[in-house]
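A single protein chain has been omitted from the complex, and every remaining protein chain is retained in its original position.
Moving on to subunit A:
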Amino acid sequence: MKSHYPLVIIGAGPAGLAAATTASEHGIETALLDEQPAPGGQIYRNIESMPTQRAELLGSEYQRGEKLVQLMRSSNTHYFSDASVWSLNGQLELGVLHQGRAHLIHADQVIIAGGAQERPVPFPGWTLPGVMNAGAGQILLKQSGLVPSDGVVLAGSGPLLLLLAWQYLNAGVDVKAVLDVQPMSNWLRAAPYLPKALLAHHYITKGLRYKRDLKAAGVLTRHGVKDLRAIGGGHVQAVDYIHRNKLYSIKTPLLLTHFGVIPQTHLSRAASCAHEWNTAQQCWRPVNDVWGATDIKGISVAGDNAGIGGARTAEHNGRLAAFNAIHQMGHISQGERDKKAKKDLRWMKDELLIRPFLDAMFRPPSIMLTHPTDEEILCRCEEVTAGDIRKVLEEGHQTPNAVKFHTRCGMGPCQGRQCADSVAQLIAYETGTNPRDIEPYRVRPPVKPITIGQLAGMEQNSEE
């Protein structure tokens, strides 16, 4: 790894791959840093070494990643796997841990394409072993060919839930139930966006196909589920829920939940980029324009990291950010940039047709986002409950940073990744404010784990 690259791209998912390929094709010396052992991001994880049979299970959408990765591999991109970025500042200096060794590198342009994480939504029992994110289930399937052996209940909202249920069905897994927590009121919220969304109907037809197949296979599907609970002592044993005012219980050793995804903002925060609360997507995201440019010169964001748009949009985002970076570095004029980006800009316009519908349709119920019961754990690391937080709110400590100081909420190893949004939403609800007026946790490097020994051994100038 060198100590300087004109362009550094963080994350080798669809956005990072497209950005790196585009920049390299234009003769820009580009470093692509990714913390996974192989390129593809979460969506195309393990794409290069996927057994054929498993690839078929995952569907044609997954196989799209193969070409993206090939194009990056055959470009001149300097790709580094097992490279986690633990620091980024406004001077475009990056702290990188690559195969156990710490490096400090400089860039003229940085594109953050670190993707999304699943939206953490607390509910009773969500910390029990045997309760996992649906995305985790999918990672186990893609990376290791692991599927539930004794049945699974899927619960939550969002397209991934249906997709995973469908993939499991194809793999012969006993899908005990799909519990959809979307309130019926989401239909009302989404309805005004439907006519425009139908113009970009490929998303919707796909979802309907999964639903049809699940129904044909006799998978129990419940809509408008309330009061989701994971029951068990050392391990989940059952899932309780209320449907049409009646309490149900399903025995299961595994509950996979999904409540949509949110941008991973730790790096853009560490770099002091401005962030805004996005009401439609119920999460923070870096303030950025159509090129992904943030308010910090030279730093842009792309893909789900810039705001949730999904894998296809991420490719276009990545190219837009790359074209702009190439322009910023003086290699192409503004006119050339706009001309090259024409197709990608058109895609973004279409995306704006469908996204508001999806955001409204799949929004998790407010009751789960804003007012968890007192005994629910918000901070999984430090085991801080909603009740603990309400107590300090009553004492007058009414910002996430004050709550953190008084309860240790957000101070554990995950550095607030699992509680930042729920704490802000709880505070907003309890104090009658809007999350957009709340200052989130301050984020300080290192944003990824690094030992003192690794830091001390940092190499500033090393060869590739």
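Just a few scattered comments:
We adopt the following convention: a residue touches a chain if its C-beta (ideal position, glycine included) is under 8 Å from a C-beta of that chain, and two chains touch if they have at least 3 such contacts; residues count from 1.
One rule holds for everything that comes next: contacts and distances are computed from a predicted model.
The unshown chain of the complex is recorded in UniProt as "Sarcosine oxidase subunit alpha", chosen from "BF1531-like N-terminal domain-containing protein", "Rod shape-determining protein MreD", "Sarcosine oxidase subunit alpha" or "Cation transporter". Among the residues A:Q53, A:N245, A:Q334 or A:N434, only A:Q53 touches the chain that is left out of the figure. Checked against the full complex, the one of A:P124, A:G224, A:P253 or A:P445 touching the unshown chain is A:P253.
If you put the hidden chain back, the residue from A:L71, A:L104, A:A136 or A:A402 that touches it is A:A136. Across A:Q42, A:Q182, A:S268 or A:Q425, the single residue that touches the chain missing here is A:Q42. Of the residues in subunit A, those that touch the hidden partner chain are 35, 37, 42, 49, 51, 53-54, 57, 117-118, 120, 127-133, 135-136, 139-141, 143-150, 171, 234-235, 253-254, 264, 380-383, 412-414, 417-418, 449.
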